[in-house]
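With one protein chain withheld, the remaining protein chains of the complex are depicted in position.
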Amino acid sequence: MTNGEGELLFVFIVLPLVVAGIMPLIGKLSKKVVPDILTNLTTFFLLAYSIIVGKQIIFSGIYTTKFSWFGEPMNISLTLDGFSLLMLVTISIVSFCVTLFSIDYMEHYGHKANYYSLLLIMIAGMNGLVLSTDLFSIYVFLEVAAIASYGLVAYGLGHNELEASFKYLMLSAVASGFIVLGISIIFACTGSLTFSEVAIGIHLVNAKYLVGFCAALFLMGFGLKAALVPFHAWLPDAHPSAPAPISAMLSGVLIKVSGAYAIIRIFLNVFGLTYALSTVLMYLGLISIFVGAIIAIGQNDMKRMLAYSSISQIGYIFIGIGTGSPLGILGGLFHILNHAVFKSLLFLNSGAIEQATGTRELDKMGGLAKQMPLTATTNAIGSLSVAGIPPFNGFWSKLLIIIALVQTQHYAFAVLAVLGSVITLWYYLIIQRNAFFGKPEEIWKNVKEAPFWMSCATVILALLCIVIGVTFPFVIKTFLVPATDILASGVSYLYNFLGY
Amino acid sequence: MTKKMNESFASLVILVPIIGAFTIPLFAKISPRMRVLAATIIAFSTSLLAMSLIPFVIGGNEFILRKPLILGFDFVLIVDALSVFMSIAASFIGALIVLYSAGYISHDENQTEYYFMVLLFIGSMMGLVYSANLIFMYIFWEITAICSWRLIGFYRLKEFVVKANKAFLITFLGAVVMLLGFILIYNQTNSFDLTTMRGTMVPGMAVLLILIGMFSKSATLPLHTWLPDAGIAPSTVTSLLHAAVLVKIGVYAYARIFCWTFQMPDTWYQVIPVIVIISSLVAAGAALVENDLKRILAYSTVSQIGYIFLGLSTMNPIGIAGAILFLLMHGLAKGGLFLCAGIVEHNTHKRDIRELGGLIKTMPITAICFLLCALSVIGIPPFGGFFSKFMVIMGAVKAGQFWIAGLGLFIAVLTAVYLFRVFNMVFLGDYSKLDIDIKEKTKSMLFVVIVLAGCSLLAGIFVNYPMKLVNVATSEITRWLTPWLAAQHY
Amino acid sequence: MASSTTLLISILLPAVFAVIVFLIPSKLRALRNAFSLIGAAIVLCLGFYLFGVKNAELNIPWLGMDINFDLRLYHLNSLIIMAVSVFLFLITIYSFVKMKEHPRAREYYTYLFLTVAFVNGAVLANNFVLMVFFWESLLVTLYGLIAIGNKEAYKTALKSFILVGFCDFCMILGIGILWYLTGSLNMPLAPLDPSSSGLAAVSCVLMLIGALGKAGVMPFHTWIPDASKDAPVTVMAFIITVIDKMLGIYLFVRISLDFFVIGMNSALSMFLMILGALTIIFALFMTFVQNNLKRMLAYQSIGEVGYMILGIGSATPVGIAGGIFYMLNQTLFKGGLFLSAGSIEHRTGTTDFDKLGGLRNKMPLTMICFVICAVACCGLWPFNGFVSEEMVMHGAKETGYIIFMIAAWIGTALTAASMLKAAHSIFWGKENKELSKIKESELLITLPIIVLALLCIVFGVHNYLPIVMFVEPIFYGYTGFLEHSGFTAHALNFFNPVAITSFVCILLGVIVYLYGWSKNSKNAASSSESVRSFPVLKNIYNLAEAKIFDIYDQGLKFLKVLGYILYYGVDRVIDFMYEKIIAGTVRVVGAILRFAHNGYYANYLAWCIGGLIIIVAVISLLS
Partner (left out) sequence: MNIFLLCGLVCFSALAITMHNLLKSAICLGVASIFLAVLFFRMGAPYAGVFEVSIVAGLITVLFITTIVLTKREGGVKERKLTNIFFLLFFIIFIMIDFFVMKGFIGNLPNMPVGSPNLAENNNFSKVLWQYRTLDLVGQICAIFAGVFSVLALFRADKKENNNE
């Protein structure tokens, strides 16, 4: 615990906030150019910063900050351990590519400044959520990101955009209600809200049923945010109407941060993964894999199909984490990173197609590979890595998850997970067949390739897919192993590190 | 050959085609001719590299290159007689096919992707052949699945792409189930490295799963329907798939995993020959009834693959040697058959054999090459096919399975019947049906077909040269087998 | 050991000649003819030299796993090599003229020499794998030789390829099982007793199928009559009558002497003799009915194979010797008959009885040789046929079963009748107008026929010469054969019961023919009508015409039906399973689930609350 470097961590929240604040003013000056540059600079800086800070973290253990402001002792405790570093890096990668993509994409939406401010607030909320060590601050930052995302989902102002965003708002309001109920019960039991004290408190007062009830509440609340199956209904409606970069941000990162991160952090580090929790997590994961995959096959709208596929991939993450074995957790976390990368790539691709052809209907699209070669190749890479074909990154995380399942004797789960990835490949081949691989239709004769910035974003993500796939040992060693050690050590991690 | 040389050659054999594949788009920018030239040079250099490993391996010594990564996924290359023989067979025929495709798809579009995928295919095949780590073997296995998906869907028509998807899905299902089998083994021996696990007993469940994967890749009965459907691809692709590379992967994996390394529970040694013989019987029956030229040849591949599996599953030296030799002979002969079919289709644009007839007058060379290759596939002596089929049958007999050997010979007669049915219908018979006059156009296509037919004949007559390498490979495989064989009262 | 290399040369030389002949462009016909004649001559000398060299051995390591390239020369195969080389020489001379204007003559000569090379190889081989290698290569040359016939010849070529191929594959299985029992692929020195174990019997039967299938025994014979119609007559004469018969019987003898021990009156010998008898009866009944000379001779050659099997099958010394001697004689007179049929066809263009007639003064030489060979074939007294047939009869008598004797007698009678029919309708029948200006065929054609006819006479009259020189040495190695081997003693004396009965049968045959001839208004060609219309025989003949007994056609129908069953029964079902069932179920389930997502907010909320309740219940239950 080195004080003094607190400022380093605080930057993650303050910088996007400040830039978001001044963005409307800049919006007045110049409609398009300056906001673009400014936002891309901030997201790029965040990306570089998280990697650099990450480097130090790896060598010097955990970062907690306590610093004073204008003389008064402020106790803002932010922790950056391996797991939150991994999430930070994921957030910044996807947000950088999304902002790059939206330079061209948001042209015809108008009012970029507004859009960027909301986006930056969402990033700030997510960063805050990842860094916080306190149950209630997780809830607060969760709400921040949620509010920003309501606004962004409804950005298109069309009838169904508004309706989808309203539905999303209402459902997450209910979810937050249950989360607050859970937090208050925990507060009642342990008298405090910071992870370490809650962990100690729970350990002292052996209220097993109470903790179980709170776990259920959290699972419902954060599960809805993470679009697990019984609570997934809002995602497939929110995505088609949201603008492409937003749905990339939404299903690429927001689900994982506000849903998966919260559940994993609380269940593994605070409550400690009991047999009941792990079975519930695994069964939920399995159901969401199959429900998501099977519905996705019948879809005709490309974005709805990608939304359902996100639900199914989230299922893989939860199955991985649910096993509780270090390898399973490693696989789950690796899948968080991979899924963020290739799912946002696929959404950005669908955005590019929508902008070029104006339609999202799969059966209307002909062989676009001729006119849009770059988008076709990146989409192919993305689809193959989702399905878990070896040279790309998706394969390694699924492989680790399946090995963990087999090692913990969950053979049925392993077989079903494998079947899930076959069905995943099936509907991605349907996309390929309809959108790119078939004979070019006449009406798309004059379709042009996606503009520069959009294709540049997709290429970066596609390269990332390949690079992670090929250099997976390096990626695992630097980012994932520290995160896994923390989670695998479970509740004991809090005793010796954070009990100040 | 110093150790350094072998190491470099082994890794070169894999890297040259894969990196070469990536350079093809660059050459395409220069000019179409350059692209074709580059592709053929790369393909032939791969096969030359593979052949250069023979002197090292013929002495019977093997060479293992190991690069440890995390979690037991260390990258292991093994250069021994089995892998060298397999890589030569695959790369030589692959190179010929690339040469042939220069003439064949000269006027189709997206050829760059075609050459890229073919070279990537050969490269990943080399990778698979030399890798001794189950996970890397799986990786190359999947890359070939991707390449075959793109190649089968080459003509981009809607129903063709549906067939390509079907092929990709079935092979992926099999491969993923096989991966489960690997993980079961990993669970038991917690290592993926084959070199350290020679002779260990493997649980029945893992065997079943891995077999499903192999059967899906090399198209044996329950999972074979994708291979005839893949007939819609350009015939260079089908010949690449059927003869040279794709179907051989499953069989090679069987040889490397179940003959070279693991020992299966005893019931499996009775069950596999039965499955495999039924598969080749059904495929032979189907080939007798089919009317599409390429589908017949595809079904005949399915039935010949049955023989290779039969040879390998007999677990005695002569059976295994026969199966390994079969790989080469079948590759040459079936490649020739497909390329002749390619010439016929290229000129007449007809695929249904009932519409064709009397082509021997206009295309004499193709007809003769077709006949020679057909005889080699049937297994008639002066051609190489005879020795391999003979040894496989002898292996089956020595393993005590007389009924299966008898059925095998009956299937050989069936093969003769349907191959000659095709030959009579397409090349002999009355010429009136075809109105357009067909001449044998491109010389490069003919040259390749003649080379393949010649190789089948020469391989038959001078069979003792390939046999040397095969004997070394068999002795290596049976090194751990002999105590087990003794136990089986042979 | 210079002689061991000559073994190798005897295989490679004809092959080299074949390649050279193939390379000579078809236009330079003269050069090619000359070259093939010289080649044939060299092969002839080689044959005689090898016959001189009694024993030779050669083994070179070949494929490892005790498959090695070893050849062994001893009396039996040197005899066959010599005979084949003699015939090669005669046929090459004959083909100069006959095949002059044939479009694919180049291929013909190539296949001819290749066949001789493979025959030498097959006969000399001492390792089973090597023997099968050469044996099956003959399939290819046989296919080639028949395919160069007339336009429809490729169908018969395929038929012969499939039938003989099937028999060869049975032989491979037999060899495999023998290998399984004896453990070595070399020709076993210690013969195996087939009755010792079920497997040995199966292996022996399978190898016999292989041997006899080649020789053209009953079930697998149907390709020979078709081949006689389609293939060129020289091919019929040389390949099918000489080479196949010799090779088949050679292997048959090796099986019954070296590989297995077939005791007298043992089950196996009984099986063989019944097979022989049936073949004789069936084939010769068919012979008598034919009205084309070539088809008649083809059926007759099948009949003669029946005699050989009867002889060797009886497993008595005199029977075996008789069978082998019969083989030699058969090649002579059958070859002669075919060649004379060839010369008739060369001149008149057809060999149908009703188109021919009254050629006796137009083609005197052919007529004389034809008659000599025909008479030798019937087994009339002074000729070689009589000697060998009588030995076969003695062998059959020694086994004690009279039934086989009766079959042989019927056979002789029918042969006599059919030969008389042929000779009478071709040479003595009414003059045919168009054939008025027919001349005798050139010297080059008649010379081989004359040589063969002379050989028939010599082998008949001085029969101790061939027996002592050719047949007897075969048995030197085997015990229990030489004591009572007085073959030569009663060779030619006519006055023993067996010889007399056979003479009576010939007379019976002549009477049957005369009766038939007189009944059908003196027309020789239709003289067999009366037998044809015999009540029981009539419908058998109709069935035979309708190819009921033709194993190839029935086999093809069976395979077609099997193919349909397998294709629609198994393959399409599996494909249906992938296409419809799996894809269908997934889509249906997908549709059901999609129905649940109907976009109402209340539904989604209900889902969430329901999920919460379930999770609470599960957690409280489990923890």
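By letter and in written order, the chains are A, B and C; residue numbering begins at 1 in each of them.
One rule holds in what follows: a contact is a pair of C-beta atoms (placed from the backbone, for glycine too) under 8 Å apart; a residue touches a chain by one contact, two chains touch by 3 or more.
Values in this document were obtained by computation on a predicted structure and should not be read as measured data.
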{"item": "Contact list for the unshown chain, restricted to visible chains", "value": "A, C"}
{"item": "Sole residue of A:11, A:51, A:170 or A:189 that reaches the chain not shown, by the stated touch rule", "value": "A:189"}
{"item": "Identified contact with the non-displayed chain, of A:26, A:76 or A:130", "value": "A:76"}
{"item": "Candidate in contact with the missing chain, chosen from A:54, A:128, A:252 or A:298", "value": "A:128"}
{"item": "Touching residue (missing chain; options A:163, A:197 or A:301)", "value": "A:197"}
{"item": "On chain A, residues whose C-beta touches the chain left out of the figure", "value": "13, 17, 20-21, 24, 72-78, 110-111, 114-115, 117-118, 121-122, 124-125, 128, 132, 134, 136-137, 140-141, 143-144, 147-148, 150-152, 154-155, 157, 185, 188-192, 197, 201, 205, 207, 209-210, 213"}
{"item": "For chain C, the residues touching the chain missing from this view", "value": "600, 602, 606, 609, 613, 616"}
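Simple rule for what comes next: only the chains that are shown with their structure count from here on.
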{"item": "Chain of greatest Cα-centre distance to chain B", "value": "A"}
{"item": "Centre distance in Å when chain B and chain C are each reduced to the mean of their C-alpha atoms", "value": "38"}
{"item": "Gap in Å, rounded to a whole number, between the CA centres of chain C and chain A", "value": "79"}
{"item": "For chain A paired with chain B, centre-to-centre distance based on mean C-alpha positions, whole Å", "value": "44"}
{"item": "Junction residues of chain A - those touching two or more other chains", "value": "426"}
{"item": "Residue numbers of chain B (touch at least two other chains)", "value": "none"}
{"item": "Touch list for chain A against partner chain B, complex", "value": "327, 367, 384, 387-391, 395, 399, 402-403, 406-407, 414-415, 418, 421-422, 425-426, 429-430, 432-433, 437-439, 473, 476-477"}
{"item": "List of chain C residues in touch with chain A within their complex", "value": "586-587, 589-591, 593-594, 597, 599, 601, 603-605, 607-608, 610-612, 614-616, 618-623"}
{"item": "Complex contacts: residues of chain B adjacent to chain A", "value": "69-71, 73, 135, 138-143, 145-146, 153, 156-158, 161-162, 164-165, 168-169, 172-173, 176-177, 179-180, 183-184, 186-187"}
